[in-house]
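Some chains omitted; the rest stay in position.
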Amino acid sequence: MTTRLQDAAATPFALEMLGITKRFPGVLALSDVTIQVRRRQVHALVGENGAGKSTLMKILDGVYAAGTFQGSIRLDGRPIAMRSPADAKTLGIGYVPQEITVLDNLTVAENVFVGAWNGRGARFVRFPRLFDRAAALLERNGIQLDPRRAVATLNASQRQLVMIARALADDPVVLILDEATACLTRDESRTLFRIVERLRDRGMTTVLITHKLAELFEIADRATVLRDGTVAAEFDRSAFDERRIVAAMIGRTLDAFYPTRDSRIGDGEAIRVERITVPHPHVARRNVVEDVSFSVWRGEILGLGGLVGSGRSEVVNAIYGRIPSRGSVWVDGRKVVIRNSFDAKRHGIGLLTEDRKRDGLLLDKSIRENVSLHDLRRISRFGIIDRARELDAARAFVRKLSIRAPHVETPVSTLSGGNQQKVVLSKTLFAGPRVLLLDEPTKGVDVGAKYEIYRLMMDLAREGIAQILITSDLPELLALCDRFLVLARGRVADTFTKSEASDARLMLAATGG
Amino acid sequence: FLLMAVAACGPRSTGTSNPATTKKKFYWVQGLKGHPVHQLTQIAFLEGCREFGYDGEIIGADNDDLSSTIALAEQALAKGDAAGMAVWTGNPGWNPFIEKAARTGLPIVLPHFPSPEGSVPGASGIISCDPAAYAAEAAKEIGKAIGGKGAVAVTQGSFNSTENLVAVTFAKTLGDLYPDVKVLEPQEETFDAPKAIARAVSILQANPDVVAALSTTGNGATTWSGAQRETGKSLVVVSMDYTRVNLDLVKDGSIHAVIAQPLWEESFGAAELLDRIVRGESIPWWTKLTAPFLTREKTGPYYALIDKVEAAIAR
Amino acid sequence: MRKFVESIRRLWAIPEAGILAPLVVCAVVFQSINPTFLGESSVSAILRAMAFVGMIAVGQTWLMISGGIDLSVGSVAGLCAITASWLMKAQGWPVPAGIAAGLAVGAAAGLINGVLSVRIGIPAFIATLGMLYVARGLNYLLCKGYPIYPIPDALKEFGRAEPLGLSWAFLLFAALVVLADLCLRRTVYGRMVYATGGNVEVAAIAGIPTTRVRIACYVFTGALAAAAGILLMCQLNVGQPEIGTGWELDVIASVVIGGVSLFGGVGTVVGTFLGLLLMQVVRSGLVVAGVNTHWQTVAVGVIMVVAVGVDLLRRRTKIS
């Protein structure tokens, strides 16, 4: 016994996954993957969409129970077998999944301590104490949320923070962050990394999945690159090199991360919004967006900057008629009345929403059916659907955006997160909008595919399509947009052109300095 | 007997002086209040009340859940203006309610459902026909009509004491009188016409030797005439209740006969019994009435009765 | 032999196989117990009995795929039958006008259900349960609980006619099944119904007029309930106020057995048809097999659960 313990202590690895192979019907998701994570390190896992990162982590969290895959897992040198996520939790594995999973009808505090509200074995829930503990935990980790608030009223990034707090609540030995930073702003990501560093110093090991390579340089000690379900390369921090990592990921070299703008902004106003005001959904006489006015020219890309909760999503959703608002909208110089999404689409506006699971996709339906959804008229004759045309349309997008799937008939629920995002984009583009509202279009998309999306945006710009971009990836925003509008607490804080733009100016405006 | 009933609606023994009490309301408590047969009884009861100088009021829920009707009745009694009450039930579940109401000195009469003396504490008497009697008569008539051979199907609207009694007595009597006749196990007819017809057809399918059918419920006429049409068979069908639909089915030969429970008489009679109790007379436990077996020739007077009820409903 | 196994396996892959298998098993079992089971009159009785609940089930299929549910269907069927017969008998309306009015009442009830649940946001369960009571009350207010009789001879003839040895009600139902199935699978409208039921938000963003689609499904279901009620009235030759009582659970059971999800977005009309057929085959078969009437009730419950269990099994085998 003692020798084994000594053995265990002797391994430098907190976590080892050895020879993991996992199959889904028609897909070999992982093939003989081995990763070894050193104690007190932040180990990054990167790779294209569908490379198998989330699958590997789900195995580690017991979502796919022992026996449904081949290979072994060791924690501190001891082999472990898990039947459920609950087992993983007991072993000290904290998991922040890629998809948002919160209990909408409970409070933030109850979500954070879900299942163990008052410590194990307690019979009664003492709410005052629960709220205090939650407040303390949130405070300690620099998360600004009211523990008493119902999670139903939070937006995507706030929900993400709730999930992170939940994983931290158990003082995990190993923390898995599966694209936890995808919808966080850079500030929030930084706060998260400070927490991770602090806990690392106290002995925690972290596995970080991200598509934002900058984050590797910021925090990772080591990185494993997965490609097509196999380990393509491993790098130590000293050997980090953006180009080489990307090449390992996508199997070819990428000359630049952002395409250069090769077209001119057209003349003529594509869309103009005037004094748009969005009342708060729950609080009387308070507005989440107030008097925001701007216009976008044909072929122009307008970037909406701001912190989480500054009301960026509300602006585009209001324009699209999804939430009640006041103010007026002109499209192509004509004043239009948009009472609902139907009107918005009729006037040539397209929207890509930020939460693909909630309102992005028909998860049970195939890629084909999702792609064609936005323009059923185009694939039908006299109201009858033409299967062949529908198939062609779907195949075209699968090729164009290199969506990785066994078939166009595959249900989108089985696609990897990034590939789902590409389907969302496809279906929005299928309607051929003249004004495109993009709320986090590259969320969870790998570097290679991101580049494809950027190129697509440039193509659209060339075709004269006006675009409004919201993204929490600051470099991306700065690189792609022609003009910027920064929101702070629902109001326009600053507006400037590309030539005047800088990191600092954007952040200054956003923080209301 | 029917003439008597129709006559009963005319002016009659006028000598009754108004009761001494100030309470002048007779309640008629009955579940499934909207049921057409129940409506007929309600009209008869109200007519009886008028006849004997009382206000009549009908209490009941639309469903046949007794607890909801009891709740309604308790509330009505809480108003304190009751001089008497007739409760349409053969269900001991009502006993506590009846007993409690009787403890306040309220005269209570039970129409339609026969039950032995003493089985309903607090009730003064019952007024009804004897289901065993009409079941036996139906057995005789059917046995005669089919010449003592073949099988007879029996369907029940639901399984309750009265329908069970009819089915059992029928089978026993028919078996005793005509040993060659096979009486099938009773099947539940249900109250949904398409399901009931399909089930009757299946019975015929499974038992090709069926030549007659008895339904212990009023819908049986529609059920079995439908089943005959669908299978092209011709049976001797006997059902309950003299609704206009059923009388027409008897008249056009679709079914052989309906059994006319003395609904009008027992309901009208319930008011009379209550009046007698209020006036201090004593009444026998069971005021027994007969239930005529209506074949084609005998339907005539019942059309008149139906006309009368329809006129009353139209009012 | 291997070919046989292969073709069985291929059949098993059809979405409706999960319900077809228990159906076939039941039919075979009943037939072997009593060889008259699949006789002509028995089959035609089974088919005829399906027509009424079946028509409504088609509407309910669309409605549930779109994400709604309607508990008032039976009650509305009764109300419409009574309205039509009352207008014709007591008000002397001509037959076509009476029938049109009956259908209009059904559609109106559906419209109210739709507006209450979709526009105002009252849970469909409560909105349509409310309608169940309202329609039943109005029904009895109109006819005072008394059957409306006689109805015009033309309707009586229509109700008794036996085209192809079946009934007009069944033929109309069969035509409806084919049409509704094609529409749902093949047309843009059908696709909109699936999308709306799958995820309203996604459908709305795609520019689908979800409110209109959802309300239309309610109206459609209401009108079909009216049609079923009126057709049954023709067959019974009397405006029975009890028409439709308790149909709501029968309808929903058939639809769910046929593979429609209570959460919307999934299912087919053919599935519903098979679900209806299974229920009716079981009900008739148990009688023909000579099972005691109370054991029949038990068996209906058991077979219902087993049928859905088999369907589950099929879906699980497909994945692995």
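A, B and C are the chain letters, set down in written order, and residue numbers restart from 1 in every chain.
Convention: contacts are C-beta pairs under 8 Å (C-beta built on N, C-alpha and C of every residue); 3 or more make two chains touch, one makes a residue touch a chain.
Bear in mind the structure is a predicted one, so any value in this text is a computation, not a measurement.
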Could you spell out the copy numbers for the whole complex in terms of the labels on screen?
A x1, B x1, C x2
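The definition used in the following text is that only the chains that are shown with their structure count from here on.
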In whole angstrom, how far does the Cα centroid of subunit A sit from the Cα centroid of subunit C?
44
Which integer distance in Å separates the CA centroid of subunit B from that of subunit C?
34
Can you compute the centre-to-centre distance for subunit A and subunit B, using the mean CA position of each chain? Integer Å is fine.
72
Subunit C partner contacts - residues on subunit A that touch it in the complex:
25, 320, 322, 340-342, 344-346, 351, 353, 358-365, 369, 373-374, 376-377, 380, 383-385, 427, 431
In the complex of these two chains, what residues of subunit B are touching subunit C?
33-36, 38-39, 62, 159, 185-188, 191-195, 197-199, 201-206, 208, 222, 226, 229-232, 243-245, 248, 310, 313
Could you pull out which subunit C residues touch subunit B in their complex?
34, 36-37, 39, 41-42, 44-46, 48-49, 51-53, 136, 140, 144-147, 149-150, 160, 232, 235-238, 240-243, 245-247, 280, 283-285, 287-290, 292-294, 296-297
